[in-house]
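Of the protein chains in this complex, one is absent; all others appear in place.
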Amino acid sequence: MAGSTFGTIFKITTWGESHGKALGVVIDGCPAGLSLCEEDIQRYLDRRKPGQTAISTPRKESDQVEILSGIFNGRTTGTPISLLVPNTSQKSSDYSQIASCYRPGHGDYTYDAKYGFRDYTGGGRSSGRETIGRVAAGAVALKILNQMGISVTAYTKSIGPISIDMDHFDPEAIAATATCMPDRNADRLALAFLAECMQDRDSIGGVVECVVDGLPAGAGDPVFEKLDANLAKALMSIGSVKAVEIGDGVQVSKAKGSYNNDPFRSVHGKITKKTNHAGGILGGISDGSQLIIRAHIKPTPSIFSPQETVNQDMENIEIAIKGRHDPVIVPRAVVVAEAMTALTLLDACMLNMTARLDYLTDFYRK
Amino acid sequence: MAGSTFGTIFKITTWGESHGKALGVVIDGCPAGLSLCEEDIQRYLDRRKPGQTAISTPRKESDQVEILSGIFNGRTTGTPISLLVPNTSQKSSDYSQIASCYRPGHGDYTYDAKYGFRDYTGGGRSSGRETIGRVAAGAVALKILNQMGISVTAYTKSIGPISIDMDHFDPEAIAATATCMPDRNADRLALAFLAECMQDRDSIGGVVECVVDGLPAGAGDPVFEKLDANLAKALMSIGSVKAVEIGDGVQVSKAKGSYNNDPFRSVHGKITKKTNHAGGILGGISDGSQLIIRAHIKPTPSIFSPQETVNQDMENIEIAIKGRHDPVIVPRAVVVAEAMTALTLLDACMLNMTARLDYLTDFYRK
Amino acid sequence: MAGSTFGTIFKITTWGESHGKALGVVIDGCPAGLSLCEEDIQRYLDRRKPGQTAISTPRKESDQVEILSGIFNGRTTGTPISLLVPNTSQKSSDYSQIASCYRPGHGDYTYDAKYGFRDYTGGGRSSGRETIGRVAAGAVALKILNQMGISVTAYTKSIGPISIDMDHFDPEAIAATATCMPDRNADRLALAFLAECMQDRDSIGGVVECVVDGLPAGAGDPVFEKLDANLAKALMSIGSVKAVEIGDGVQVSKAKGSYNNDPFRSVHGKITKKTNHAGGILGGISDGSQLIIRAHIKPTPSIFSPQETVNQDMENIEIAIKGRHDPVIVPRAVVVAEAMTALTLLDACMLNMTARLDYLTDFYRK
Partner (left out) sequence: MAGSTFGTIFKITTWGESHGKALGVVIDGCPAGLSLCEEDIQRYLDRRKPGQTAISTPRKESDQVEILSGIFNGRTTGTPISLLVPNTSQKSSDYSQIASCYRPGHGDYTYDAKYGFRDYTGGGRSSGRETIGRVAAGAVALKILNQMGISVTAYTKSIGPISIDMDHFDPEAIAATATCMPDRNADRLALAFLAECMQDRDSIGGVVECVVDGLPAGAGDPVFEKLDANLAKALMSIGSVKAVEIGDGVQVSKAKGSYNNDPFRSVHGKITKKTNHAGGILGGISDGSQLIIRAHIKPTPSIFSPQETVNQDMENIEIAIKGRHDPVIVPRAVVVAEAMTALTLLDACMLNMTARLDYLTDFYRK
């Protein structure tokens, strides 16, 4: 069925394969009146581009976005914004290897099992390039959230055994380091670790963390549309994510209530929390404190070491994957996590605008 | 907005508060022809009932389900199945304490922030009793899945520091132990640990694991409707869940690709995997091996130790929560996790029936 | 699949069969803070009750609504409102006739074709009693709309050849006449015509018209979610409706542009239209003038004259339907059309609250 649409009011639909003509996204439900140009989106796409550092593929993807609709005189009109990124880099490679066998850790087998055949060039729709549409749409959501006073920041929290030190958190390092770690020392250690991985023809996993500031209490809905439930879906829908945590996350299963409960305090007539184990969400609704979410990302499945697998003739074979592959997915997933968080939050904030009768009567009686 | 509906084809809508007249669920999109009676549902509701063991509240909730529609001559007709469970146990307690202040770790404050006021009797809609509708609907989904050859089994994997030993996995212990642990030794240790918690007027978290056998490859959709994404949402939507893992989960962020990739093998002409770090999902689509998901559940927020909080007059106060509260949520969440997993899988399996053109032509040309 | 849910933000799910235990509706997404009691809903249900006039079945249905959830201290809490109406009148009739054959004009055959069997008692889910849930939910939507300054009025426009005279429009006659015609003279003529129909053991069709005042310009969305498109779906979803018109409706296909275009005029600094052929909608969006919609309703399919049909053994037979049946559906459909219009409008008005960026920034920056 249709799996390429996300959101209820701010609704995006992505399309495109790794090696097709282009990739893109249609944003429907964007409020009218937002100043928007290609540069607003391009700078987010540039953050996910490969070929920029020692640990990313040398493949040069220009990934230039073009706005095809929805803007008039520099502002959004309220009608769908179609964004397109042409594929320029796909060369007519030799795909006979991956065409005829199932790469371990990839979706090759499951796509075949579901659809009867698959686009085997560059991973088709299961390629990381699928995230271009998410990031482009996320850029628009982020611009709106910023105007609402809400900021979203994602970064690499750890790569394999190397974690950032929160006491040395340096926000400027996120954009400046190849690892997207907000800690230059951890970045250095991680790069050394990654160099080893590459030498071993292996890859490594890591963690992306995303924090949100300025989100008022009240976003998210009870029961199935809890804010954390939708954030979990949003992040788990990113390829290679195998776990999602909110606040203390997996630690809560070993914690005691006396520690895990965040005490409320009134400070200058405003409700605050002394701690934030909950990560900014209580009962599925934002509580006004910082939102904290993490995604655990598996190691790049394409490794150069030989691996066991099966070919189309159902023979057990061994393959060694060729081509250009990053030893770690995490740094390039950072901006994707930021985008998915933004899309989820903006939709929740829009839905929240009808939560009370007086919101409606104020709006229509004014 | 509307947060009480879950699913695309097999669609459920739950309703009801802890201390209202009743709770219930409407199941819409249930296939016609399923033999169904109240006893099919009751045995799942009985699994989530409190008042049954030393570690659950002595409150007696009969929680008897009544089928109000959608069944004719013992079989589902394809029209909505309305299930109702009257609230019989709510006594006219003194709610002045929780009416006037925000309990730490609960949704009291966020409901007030969102809606302007809240039903403070027994937690209202944010009560654990909200899960009655999920479990009742899940029972129907489970019955259908079983007839499709798919089984879903959830159990307590750990309570605080006490984990089950997978080498001593005893499926019969799930129903037989108070902790729902499939390991009688771990159950004993956990009960001792919980006794300590209660003596300390404290509570503890834990982990529910859910495994699915018999699910064929092909369920789930690319991009936003990945099977793991929807399972993550389903489980994270259960109150008190703060992290969701698929397969190796959080371990993948420290793993190498050479370890994490599951080699494919052809066995008797069938594709299998030698390992299952992926937990049965690749590229968002089931791969035919066992599905493995875990939910990390926070400690019961209602504890009897004094806690800091704020009252309605914005004064900083201290409260000690009264009443009846389990020291751990996990055992009662087991059947809820099973239900949510079943609901997600059945919907994905239904959607998968239109994935190929020949499925349509076979169906309509026959 | 699931066909029993309607709406995007203000979302209702109805359930129940003619002769089951009860019928009901769950309203999810109702704004918090609305004063609501059973009497608010009951007075709309009373308008659709049979057994009240010479032209409706003598069957006494008490149709007493009970609110089961979503209200606290007399106001809506923002959580689902579950409404239940017990079935009290169903007597253990002899259903062997309709169980074994397909009544012409009814859904008997199509339900069997779709689901493999059907609930044949009183029409099951395809009974007119299905509309109880719509009317109960519509009552809540109407109360909210009224507080927003929007009123919805439906009435019988014609029964067979008898039409109301708009020059003698008497709003009070809607509730006072058995036909729900706002014209006491037309009512008299229609009653005489209906008496003839009944004598002939026949039935007759008619037209319901619904007008909306106070709806500001801006409700409805371009392309597929046009306000008129959603109204057409809403009204066509009522059993027995075979055509829906907006404004001049079918007349436009014979009209010239110079006549059909409504000239705009500025009156006291406000945009108005000199005529309203468009029925209050331009480009799918409300234009601030009166909304006008009509539903054409077929004659009651249950007639007492003998009819040709087929029985379960595929034999061609003749049946004469027994029981109690109104000679015309229209008067009882009036309140249903009013409800469906209200549900559609409220949802559109809620969605409209996020149409502009400054609506969001005003809301979140305030």
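As written, the chains take the letters A, B and C, and residue 1 is the first residue of each chain.
Here, contacts are C-beta pairs under 8 Å (C-beta built on N, C-alpha and C of every residue); 3 or more make two chains touch, one makes a residue touch a chain.
All values reported here derive from a predicted model rather than from experimental measurement.
Set against the missing chain, the residues C:R43, C:K233, C:K322 or C:R365 yield one that touches it, C:K233. Of the candidate positions A:G3, A:P182 or A:G218, contact with the hidden chain is made by A:G3. In the full complex, chain B makes contact with the omitted chain through residues 8-9, 29, 31-34, 76, 78-79, 144, 147-150, 216, 222, 349-351, 353-361, 363-365. Within the entire complex, the positions of chain A that touch the omitted partner chain are 1-5, 7-11, 13-17, 20-24, 26, 28-29, 32-33, 66, 68-70, 72-73, 75, 77-82, 84, 111, 114-119, 121, 124-125. The missing chain lies against chain C, touching residues 1-6, 8, 14, 102, 104-111, 113-116, 125-126, 130, 158, 160-161, 197, 200, 202-207, 216-218, 220-226, 228-237, 239, 241-250, 252-258, 260-266, 269, 271, 274, 278-279, 281-288, 296-303, 305, 307-310, 314-316, 351-352, 354-356, 358.
The rule we apply is simple: only the chains that are shown with their structure count from here on.
Note on chain placement: the centre of chain A and the centre of chain B lie 26 Å apart, centres being C-alpha means. One simple way to say how far apart two chains are is to compare their mean CA positions; for chain B and chain C this gives 38 Å. Residue positions of chain B touching 2 or more other chains: 1-5, 8, 14, 111, 114-116, 125.
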